[in-house]
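Every protein chain except one is present and positioned as in the full complex.
The letters A, B and C name the chains in turn, as written, and every chain counts its residues from 1.
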Amino acid sequence: MHGTHTTGSPYAPHTEEDRSAMLEAVGAESVDDLFDIPAAVEFDGEFGIDVRSERETRRLVRTILGRNDELTELLGRGHYGYYVPSLVDHLADRSEFLTSYTQYQPEISQGFLQALFEYQSLLVELTGLEVANCSMYDAATALGEAATLAERVRDTSGHRVLVPDLLLEGRRSTLENYVAGTDLVVEEYPTDDANVDLAALEELVDEECVMVYAENPTVRGAIEEGLESVGDLASDHDALFVLGSDPIALSLLQRPADVGADVVVGDASVLGLPTSYGMGLGLFATTDDYLRQVPGRLVGASEDATDRRAFTLTLQTREQHIRRERATSNICTNQAWVALRTAMHAAYLGPNGMVDLAERGVTRAEDLAERLDDIVGVKAPVHDRHHLREFVARVDQPAPAIASDLEKRGFAVHVVGDHELQVCVAGVPDERIDPFVAAFREVIR
Amino acid sequence: MHGTHTTGSPYAPHTEEDRSAMLEAVGAESVDDLFDIPAAVEFDGEFGIDVRSERETRRLVRTILGRNDELTELLGRGHYGYYVPSLVDHLADRSEFLTSYTQYQPEISQGFLQALFEYQSLLVELTGLEVANCSMYDAATALGEAATLAERVRDTSGHRVLVPDLLLEGRRSTLENYVAGTDLVVEEYPTDDANVDLAALEELVDEECVMVYAENPTVRGAIEEGLESVGDLASDHDALFVLGSDPIALSLLQRPADVGADVVVGDASVLGLPTSYGMGLGLFATTDDYLRQVPGRLVGASEDATDRRAFTLTLQTREQHIRRERATSNICTNQAWVALRTAMHAAYLGPNGMVDLAERGVTRAEDLAERLDDIVGVKAPVHDRHHLREFVARVDQPAPAIASDLEKRGFAVHVVGDHELQVCVAGVPDERIDPFVAAFREVIR
Amino acid sequence: EYEPLLSEKDQTRVEIGGGDGDDGDDSADGGSPLPDDLTRDSLELPELSEPELARHYTRLSQMIYGIDSGPYPLGSCTMKYNPKFTEDVAALPKAAVHPDRSERSTQGTLELMYRLQDYLGRIGGMDAVTLQPPAGAAGEFVGIRVAAAYHEHNGEGHRDEVIIPESAHGTNFASAALGGYDVVSLPSDDGGRVDLEALEAALSENTAALMLTNPNTLGLFERDIEEIAEMVHDVGGLLYYDGANLNALLGRARPGDMGFDVMHYNVHKTFATPHGGGGPGAGPVGVVDELAPFLPAPRVRENGESESEPGYELFDPEHTIGKVHGYQGNWLVLVKAFAYIARLGDEGLTDASATAVLNANYLASRIEYEVPYEPFHHEFVASAGGQDAADVAKRMLDYGVHPPTTKWPEIVPEALMTEPTEVEGKGTLDRLAAAFNAVAGEDDETLADAPERTTARRIDQTSAARSPRLSWQALGSDEE
Partner (left out) sequence: EYEPLLSEKDQTRVEIGGGDGDDGDDSADGGSPLPDDLTRDSLELPELSEPELARHYTRLSQMIYGIDSGPYPLGSCTMKYNPKFTEDVAALPKAAVHPDRSERSTQGTLELMYRLQDYLGRIGGMDAVTLQPPAGAAGEFVGIRVAAAYHEHNGEGHRDEVIIPESAHGTNFASAALGGYDVVSLPSDDGGRVDLEALEAALSENTAALMLTNPNTLGLFERDIEEIAEMVHDVGGLLYYDGANLNALLGRARPGDMGFDVMHYNVHKTFATPHGGGGPGAGPVGVVDELAPFLPAPRVRENGESESEPGYELFDPEHTIGKVHGYQGNWLVLVKAFAYIARLGDEGLTDASATAVLNANYLASRIEYEVPYEPFHHEFVASAGGQDAADVAKRMLDYGVHPPTTKWPEIVPEALMTEPTEVEGKGTLDRLAAAFNAVAGEDDETLADAPERTTARRIDQTSAARSPRLSWQALGSDEE
């Protein structure tokens, strides 16, 4: 009587007769007899959480989330709202994908393993590196894992990890937590017009460095112009060059392998996930050299007993459930379903679609910056660089006030300085650009 | 390059090389050569329909439909907005169900055939009749089919079809079209306080009648109290007794077989479909006597070559694709997927849930009528009957004005007379009742 | 693997009663809120939990071949890919409105219908469109009823014949008969098209209409269509276009330009709405101006209240035949069809037909079975020759593809009526051809034993029809 279920779990199929028969089979009078909890720690209170029907629950969540305003988000800085084709939702939502567990029994999980293998292959092509795992949580934790990998493979006396001064606080802070249990120390290097300040970096790099981290594009949307030099600096000092990027940027920008990257991290969910309050997909790729030090899960090809190709989780001796405290990471549940979605979205776009999406990220950002720059009291972009999908604009008036005024008109932008806003075109429909420029004009007056 | 597809069908996988190779294989220079259309009838104009991306198309439809107001609908009269559990959407949307064709190849359609067989079984239990087909379009067309069946099985000189004077215009008009090609004539019999006027009906029934139609509940929500007498009157004169109802009403009210019904029609989508602008599911059940005269598709159990139970469409010699102009109906594509949804919803509720849903339809309508009746200037219910889910209220002021005022306050009700409104509780959330009564009080002042 | 019936998993009987009909708190004490004489005694049905149902229907779905499983070349039943996003738009909360709401509060629904009427009119070359018919056959019936009303209105109610080519879809015959017409069956000429002499002989002052499919079910374009139209019109008849094969012609030819007076559209065939295992469909009907006053009621038009922001209203055509559905047909299907057309636009629609025709020709060129009639367009009818076409189909199942429509049209012996549609790529067509050709080389015994790799093996149709078991109640206790 599910429509009116008021007691018990609505998802337990038991009838009263079932329960009685089962209790009899186990020789218990009541379910209470099956619990072996000392009276002193028994809970005899209530949570005070009401039972609701499915319909009421849906309405409750709809009501609560209804309090979120409807804004056109010109937001990026690590999390993007690209349009995800309907195909991805419909196929990824098939319950076989959505409700299965990690593929510990590969013989009945071939479909998911193949999809993850294809995801890994996508990253191999994008990065030019030989090995990609089948996901970390997000860009920040992937960066943290890169640092601990660097410590493992560079176990000299070195302990310095160099990151850009502009690094997002969430990534920096997460990195600090990941290295808290190690000897590593995170240090900043300066940027110059939103690119790596190569001269300054050269001063800072020494044999104590185990890792140099850079991002492309940088957090301000600028495309890096000195990546090869960064790679050279790192390798000259036997430090790992860890590059942060994402699948759309990687479709167009310099291939990590070509600039000497040892590890690529970043958020792969720019494809596959809509805006989702920061939920992401940690990308992690590296070279064959570090294969056995890779954190997280790897899917490999093998053969079954009939010699047909089959897929399986492999090199599990790196992992926590086998190696425990000597594992390459503590990660267990990762973001497999998001990786599936990312692979689907990439396959939907194909290489033409991916390159096109990236190129439009360049031209649309350029165009919008130009239009904002036309407004008196605005300079955009601030940085004399090529940009991908976002850029910084300088405003004469206080930036927070401008952002707040824009929000009242239905637009969200980042405040990144007292007089600096950051504006992102990723996922913003073309027809919202004119109204945005118009609103910008209004609030700048 | 689907993200930016601007020419051709986005759903055709062909590369240019494919097209060339295929043209070569068929020995044509271009696709134009494959068309054998006389120049005089060639179309060289344009439809003037723009190409849109998937995202733009979704936005277009969302924008258009956004012009529908958000109202709490206290509407019924044949179409109901019961809550449909999420399970139904998720399972029925599995592409195997949604995208398959009619089960002409039963060996690869067993799942759908079994689901339809279960749907037929549900109707057999609800009606008490032996045979139910696996769907007609809706209640109106099912009624039309019932009349043509009556003509076939009652081929005396008779030609009268008796229907209640309150019959919904859509049903009456559809019936008229269905009998337009026959000798049948549709006539009305009067109702008395929203039930069949038995005395008047007795006067009207004669040997010329091939069919008497009644509904339970009646269109005004009143539960019929004289169904057995209607059945007796019909059978005394060798006319078919055709009863209109629906699965929720049938869960609680008198079983059609027990009141002498020969055919049951109605809209089964009260379970399974949300409010959908009148899209429905024609219920059609009858006795074994008329098995070979049934319109529409029937699923039967059989055995396969290994003697295992298997399902198949059966008795197809009744149908248009075999019997052509001598078929029992012209129906081909029916509402199979809706029938699937209805069966799912019924299975979700179970018999307890179904009876409960019907009983709450009685008590909630009663309660609301009582509350409206408390308002000065309102009498509810107008009819001194038991009601299922809806009832008529009399208002001193003009009903259209009241309805219009209610609409401004976010509520939709039916106008069924100069001073009569009809109000339905089906699917209306409990917490909308108080605001509705309050709004009613306001507009009645 | 076998999936038990719901009834084999559970049967729960609920007793109903205990009510006295008073307005008391019956439901609280478990009694019925109705007096016993108004209620049934009990209800016995399966009572299962949500997880159990999820597994039941998941398992059932695994025993179904859908368009996402592989090619589905059912001739004249166009099964093309159903774009996923059309499900999303049909599921929009604002699509869920009651049909009895005021026009003022349903402007979105009315606008979408208006726009779809308009799109369909342009695509078919028709002046006015109704969206009400809930399926193709219902569209045919509307066409027949409109023709009848038109003739009646003109004092020509005596016209009692509808002419239909032998190779036409069965629904044509049944719809004409349901409309009360005598059907005059028209043989094909040697080329597989309408025999003009036979048509001349069939036409008379009693002719109400000729129903024609073009391209016909052999995939052939009726090249004499202009002459046919003239002949029909000369005797005062109307020309009806069966839209089943419209997917061959989009952007290349329009029924209205060929002289057709009335037509139906099959939205699942032409506009990619899902077939749902047998419906819901939609069969909008388009007509020329002269017939517009007879269309079903209501239709949608602009209300003329504002030029800048057009509003919409319902109206009844002057001499309407009334209704053929309780409300406005299968609304949710119409939303999907609208979205498909709006997505493809002129270019996409035109390319769909071009590619469909290319695909049919390519596939035909790859298979070993003979294709007696040509030049065909989006579909072709091969002959299984000495093999039994139904057996060929069963055997094709073993090769993992859906077989063509078989044994029809009868003009081709052991017909294999094949329509790949535009959504199959060259690779898939090659696989499909390989399946045809593998079967072509097999002996009758192998075919008769097929299929052997499917969920169920060959199913006994005779026994199913001889002793019908149409419900679990009819299965008997030995099976339960």
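As a convention for this text, a contact is a pair of C-beta atoms (placed from the backbone, for glycine too) under 8 Å apart; a residue touches a chain by one contact, two chains touch by 3 or more.
Every value quoted in this text rests on a predicted model; they were computed, and no experiment measured them.
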- Among displayed chains, the one left out touches A, B, C
- Which residue from A:Glu42, A:Asp384 or A:Glu431 sits in contact with the chain not drawn here? A:Glu42
- Hidden-chain contact residue, picked from the options C:Glu52, C:Glu103, C:Asp388 or C:Asp430: C:Glu52
- For the chain that got dropped from the picture, name the residues of chain C it touches. 1, 9, 49-52, 54-55, 58-59, 62, 67-70, 81, 83-84, 400, 423-425, 427
- Contacts of chain B with the absent chain, listed as residue ranges: 1-2, 10-13, 85-87, 89-91, 95
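The rule is short, and it goes like this: only the chains that are shown with their structure count from here on.
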- Item | Pair of chains joined by the greatest number of C-beta pairs in contact | B-C
- Item | Length of the line joining the C-alpha centres of chain A and chain C, rounded to whole Å | 46
- Item | Where chain B and chain C are represented by their mean Cα positions, the distance between them in whole Å | 18
- Numbers and ranges of chain A residues touching at least 2 other chains: 1-2, 85-86, 90, 95
- Multi-partner residues of chain C (at least 2 other chains): 47-48, 50, 54, 58, 83, 85, 87-88
